[in-house]
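Only one protein chain is missing from this complex, and each of the others stays in its spot.
When the chains are written out, they are named A and B in that same order, and each has its own residue count from 1.
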Amino acid sequence: MIPDFSKDDITVVSHYLGKIFVALGIVQILPILVGFICMEMAAVIDFFISIITCLSFGSILLYFSPLPQELNWRQGMIIVALSWFIAMCVSALPLYLSGHFECFLDACFESMSAYATTGLILIQDLDHLSHAHNFWRHLMCFIGGQGIILVALVFFFRGGDALRIYIGEARDDKILPNSITTAKFIWMVSFTYLIIGSFLLAFVLMFHGLPFTRAIFHGLCIFMAGWDTAGFAPQSLNILYYHSFVFELVTIIIVLLGATSFGVHYAVWTGKYRELKEDFEVKILMFTIFMTYIVVLIGFSGNLVFGDPVSFFRHTFYQLISGHTGVGYTNIYSSQLATWPELAIIGVIIAMAIGGCMNSTAGGIKVFRLGLFYKSMKREIRKLSYPESSYIREYFHHQREISIDDNMVKTAMVITICYILLYLSGALMGTFFGYGFLPSLFESVSAAANVGLSVGITDTSMPALMKMWYIFEMWAGRLEFFAIFILIRFLVKTVKKR
Amino acid sequence: MRIIRIVISGMAVFCIAGWAQTVRALITNPDMFDEKTVIVEGELIGDIFKGRSGFWVNMLDSGMAIGVWFHDSEKEKIKFLGKYGVVGDFVRITGVFHKRCIQHSGDMDIHASTLEILKRGTEKKEEIPVEKVIFAFSLGVVSLAAIGILHLLSRKESLPHNR
Partner (left out) sequence: MKKRVIRYLGMLKKGIIGISIELVYPLIVTVVAFLISLVIFLSESSFR
């Protein structure tokens, strides 16, 4: 018998949501600081309004739902799903107040795109946006990539409760025995690379003649969106703005590291260098990158529009790696991408659908699950070719030797099927609204796998229903479904009871 | 029939090339303008990126931007680059449009031959709408009051002798 949702559930959930509200309010102090430094008072006021709103909602919730009991899994999941939704609405507020969005839905789209680390944008006149708002867009990417809960964890959550919520954010790879130390390690890696990466990027930009402050601002923004595979950029031209091959190379390094799992980072940082070569997830990632890249290249055969090998490589590989790691940075216009040969587009779609490593900041089905299918298929084949009485085991190396069991494969299968259905649903909706099937599929996969490459469908003139569906795709894709399903069940039950 | 079509489209391109193009038209129909001299007008935005014997500036027009490659000699002409609080120089550029520039490893760009400043940019004074300030202020007061009351209430509840 499944226990019904009770009033206690609501109390606990709203208590933690109150905390999330307060945390989101506190985080917005950073863009306010940027606003003060750049003397952008209009932006400061926007953030002031937003902070006040967050804090007052937070304290009201905390007042009416005090004393939480121990959290259970179900409540944790609901908290995660709801807090992402709330974070979207609240964070869209300063964006909307900036006047760069046509409607509040567009601002919500942008903030969900940032939190889910997608990178599809609907902002208008980005090139004249204030530094404070621009910083906030990229900070949201960083927060969302690390996990909103992981950010709130910094302010207040106790050990046991933390794990239950943390897992809801699709981060179930326990690197270290407890979730707090894992969270600390993730922060450490991210901050170390934040410093290294931003300075590397800033250095390249200074080499191209940018003043120090401007270079640091761009470096920081590009790093925050690149490491967390979001793909926002401070200017409307995205990476094309910089006209620099070296800059693109540095971003490739950052996004590949971002798409590598924190487990591998941990191993390499603690001296197990061979892990980079032996970890089965990294192996499969490399394999799928090269395979999909070959598909893209073959797509261009007979239709070689590029004059020299460097531009051929630069334009094909950058979109591919950007799609595969789920970052969505691009060095061509979306209208150019739309004119790619179909096979090349399909190659990128496959790469996007697969995505990066588990427990990294990448989205999509994840190479881990792909590897699991490969191994289990191998096991099935071996099972059939051996005598019936023999017991076949199949191992893979992921920090340690792990034997495959049916449960693992089953869970992976369910999530994969959910992803495929989500991809297809968006494609169908796009086709329904009169876009071509392949572009619709591309855009839908891009949204659901949290990539952010676009062939031009994502635009302010897009039907509102499609915007909402893409928001849902990004949300569900980022949280890997279960949290959303439990939330939906909770809502349905609550409505039925009334 | 085919020849007539080619002639007509050739003439169209010739006529169009004489007039200022929107950047959007260039980007969405690159084949039509590839390797042809075009005239574009727009606002210079962002930053100057140094390169070998020249520099990049991006130009914004009709909601889309494109990279323009200039010779170093043009650098003095540019005074304002658009960003928050700054309207960049509004310029007319004559140059060759490349769909896939060989010199710049395949970028879509314009190599400018002349740069003409049509309207000098300005630094805008930041406008803060009064109603927004009033709203922010009143929101601040109301919520501070509310938070204060809630705080007092919760303290009262926790005191045992009030029960």
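The rule is short, and it goes like this: a contact is a pair of C-beta atoms (placed from the backbone, for glycine too) under 8 Å apart; a residue touches a chain by one contact, two chains touch by 3 or more.
Since the model is a prediction, treat every value here as computed from it, not as a measurement.
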Among displayed chains, the one left out touches A
Considering the complete complex, identify which of A:Leu139, A:Leu205 or A:Ile289 is in touch with the unshown chain. A:Ile289
Quick one: say which of A:Arg74, A:His138 or A:His265 touches the chain that got left out. A:His265
For the chain that's not shown, point to the residue among A:Val44, A:Leu62, A:Leu237 or A:Ile252 touching it. A:Ile252
Sole residue of A:Ser113, A:Thr316 or A:Asn331 that reaches the chain not shown, by the stated touch rule: A:Thr316
Using the touch definition from the top, which of A:Ile298, A:Met377 or A:Met468 touches the missing chain? A:Ile298
Over the whole complex, note the residues of chain A touching the chain we left out. 188, 192, 196, 249, 252-253, 256-257, 260, 265, 268-271, 273, 276, 286, 289-290, 293-294, 297-298, 300-302, 304, 306, 309, 312-313, 316-317, 321
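Keep this in mind: only the chains that are shown with their structure count from here on.
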What part of chain B is in contact with chain A in the complex they form? 27-28, 30, 45-51, 55-56, 58, 60, 63-65, 67, 82-85, 100, 102, 104-109, 126-129, 132-133, 135-136, 139-140, 143, 146-147, 150-151, 153-154
Quick one: which bits of chain A touch chain B in the complex? Just the residue numbers, please. 38-42, 45-46, 48-49, 52-53, 55-56, 59-60, 63, 66, 97, 124-125, 127-131, 208-210, 214, 235-237, 240-245, 305-308, 310-312, 314-315, 331-333, 335-336
